[in-house]
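Shown here: the complex without one of its protein chains, the others still in place.
And then subunit A:
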Amino acid sequence: MMKKNVRKKLADKIAKYLITVGGIGTILAVLLVFLFLLWTTIPLFKSGEVSQNSLAKSELSDVRHGIVDEYGLIAAVFDGEAFEIVSLPTGDVIDRMPLKFKWTSFGYNEKRNSYIFATEDGGILEVDFEFKKDNINQGVAEGKARYSVTDGRLMEKIGDQENSYYAGIKIKDLIKVQDGKKITNIDEIRNDNDNFVAYLTDDKVLHLNEVITKENILTGEISTQVNESNIDLKKVLNGRNPDYLKINSSKTTVMIFFKDGEYISIDTKIFESPKILENKKIFSDGRKITYLDFLIGRNTILVGDDKGYVTAWWPIEDQLNKNNLVFSQIYSFYSGDDSPVRFISPSKRDKSFVILNEKGRVSMYHMTSGKHLVDIVSNLTKPKIALLNQKNNKIAIFGNKGDKIETYDLKIPHPEITFRSVFGKIQYELTSKPEYVWQSSSGSDDFEPKFSLIPLIFGTIKATIVAMLFAIPVAIMSAIYTSEFASKKIRNSIKSTIEIMASLPSVVLGFIAALIVSPFVENVVLATIFSFIMIPFSLIFMGHLVQLLPKELLNSMGKYRIWIILLVALPLGLYLGVIISSFVEKLLFYGDFKYWLHNYNYSPLGGWALILLPFGVGITIYLYRRFLYEFYESLLENKSYHQAGVIELVKFFVLTICSVIITFFVAFLITKAGIDLRYDLPIIESIMNTYVQRNALIVGFIMGFAVIPIIYTVSEDALNAVPEHLRSASLAAGATQWQTVVNIILPVAMSGIFSAIMIGFGRAIGETMIVLMAAGNTPIIDMNIFSGFRTLSANIAVELPEAVINSTHYRVLYLAALVLFLMTFIINTFAEMIRIKYRKKSSQL
């Protein structure tokens, strides 16, 4: 007996323990989802990490420029007389290649790791570098240092293997382009099959050379075509020698800068006849240019000045004349001290760059996001240049002759992400104003991913609102009718049917929306819109019509009401919608609504009338209540039942006509004022514009369909939960069923209904398959209800399978999921709190 008792108690304890652990553990899952999303997103917002890697003795002379290989292990530096290949970890000069000519100017091509030099006697010459890495798969002697230099190679020991790093230099033949004339400035753009060189000769003439190599696909024959042109700049240059000459990536502009901040641009769009575009001082406060270079992609000019700032410039549209491009300062970055900028090293991977100032402070910024990535103060007495490698994970700093070489390891996982770049407006390269853009991938190399979540959040909200506009009235009216007016017999089957509606997979709804509803609606846009208007109209009209029936008949017809609605009122509404729409289309939309949408010559009157109709109805009802109600009541006095019914009907028609007249009047006024809803509304631009087959209207309708059941179920529960004694009391006091509903049931159930709407909102926000299939998935911000959009959820579904794990794109998609989670979390918690409060209140009744 005792034994059994002990076992019993033990079992009880174990069960209690297990159930508690299981129960709480299960619920912790919610927290886990949230924490995991957060944990994946947080690294996005971290700035870079730096650690000093090495400090190597160097035998270099004064360096002016240089290139670091992909791994940040060897560099090619130029000291004015020779190129030296340097091992960064050890500081040894592996190779030295003196230049055997007198150069005057050089240009650097970061894409191909090459330099172009101009000589005193009118020659140009290219120097190419190629960095190589070999893997040597042999046993390596024990005790060998990690890095060592042998036979002009840097050896790196990893385990029992070795990697060797080295660089090949190729100095091409000198080409005499100007016999005897000195070339003072030069720049070049070289691609695989075309080559564009711009150089300024001593006589102040700018020469442009273009070499295009074409391969005939059929014969394999290679033909080269050389074009030349020039422009005389004597007047603008005024005898001075410019300090910098740059060609932009599209070869449309050659830019000339002086140290004092003067800027001259030459338009080379028409190659044969270049012309001067702009000539101005870029700084108004007298700052001097101390260094200047392109950001990756050769679109943005980074200007380092003597006050310690680096400013980013590109041509933007003039506010007055949109065809005119004006070279403007877009961003400004502080090097950390007020000392002049010494050197700028743009990244070869993204839009970041490294600034080195005279005090030896090294700062790294990402241009578009503005994120301050790295801040280092060099130990060198007089640092000359700081170079960034291709992977953005090493910075090498070179100093004066005899100085050491400093290298730092960097860890910059997500330079392009800041809170502002995800949620704010960003001015992307070459654009004229800040925008919200989502564009995560593209075919081109120099592409900068754009990760603004705002277009996606906008799409989410747009879809949700349109869906709710349809779902809320239908669902709540259904719930009221079921719980208050439907007979007990059919109530259960109605509820079961709607529960089945709730269970329909959204993929099915999406498929129906995209492949059946949207092609169908495309042909009957206006008829669809008018059906939405005429169906309620016909329902109310039928309501008025039956009031003409004898009272006894009216009372007993409740049973057949939904059948009459199904068989008469709805078809009538649809029929009216079709008839009126075709009439209106001819009258107001010039015979073709979809054509009207994007033909701005047509008058916007019809569109305004359509949009303003609900307001027209509202205003009419308000005016009626305010001024005509008493008069109307006096009309009914001393009339027979039948007469009163007729007067009701007439009132309905008069009010309808009044609404239409008011609507048209307002629409007419607005049209006269010259405001067109298709393009020039303030802030939101347009409400109606070009029609796209998969659009917000379609998604709203089908997503409404998807959320109706949930709103219906929850609000029906709320209506049912209103205590029966309230209902009975109201009816017993002589109120009709309708009065009971409006005055007793609805106020009591209001919070429950509100929470139903909230839950519906939550559902619509997260719905994926319908929007994925039927929304066109274009991430644009556009109020037009006939345009496509992309929601957070659809975006995740489309892009996450292709995102590389832990990449910026991947983490931003997690951020999108987190935003979605938080949106629904807030809405659901809110709904739940209201419901709890409501439950307490109703239990007191």
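The working rule: contacts are C-beta pairs under 8 Å (C-beta built on N, C-alpha and C of every residue); 3 or more make two chains touch, one makes a residue touch a chain; residues count from 1.
Here, contacts and distances are computed from a predicted model.
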item: Protein name, per the UniProt record, of whichever chain is missing from view ("Zn-ribbon domain-containing OB-fold protein", "Phosphate transport system permease protein PstA", "Oxidoreductase" or "Protein kinase domain-containing protein"); value: "Phosphate transport system permease protein PstA"
item: Residue among A:Phe423, A:Tyr481 or A:Tyr590 that touches the chain left out of view; value: A:Tyr481
item: Residue among A:Leu554, A:Val578 or A:Val660 that touches the chain left out of view; value: A:Leu554
item: Option touching the unshown chain, where A:Phe101, A:Phe668 or A:Phe825 are the choices; value: A:Phe825
item: Chain not shown, touching residues in subunit A; value: 8-9, 11-12, 15-16, 18-20, 22-24, 26-27, 29-33, 36-37, 40, 159-160, 473-478, 480-482, 485-486, 492, 494, 496-501, 503-512, 514-516, 535-536, 539-540, 542-544, 546-547, 554, 561-562, 565-566, 569-570, 632-633, 636-641, 644-645, 648, 652, 705, 708, 712, 735-736, 738-739, 741-742, 759, 762-763, 765-769, 772-773, 793, 796-797, 800-801, 805, 813-814, 817, 820-821, 824-825, 827-829, 831-833, 836
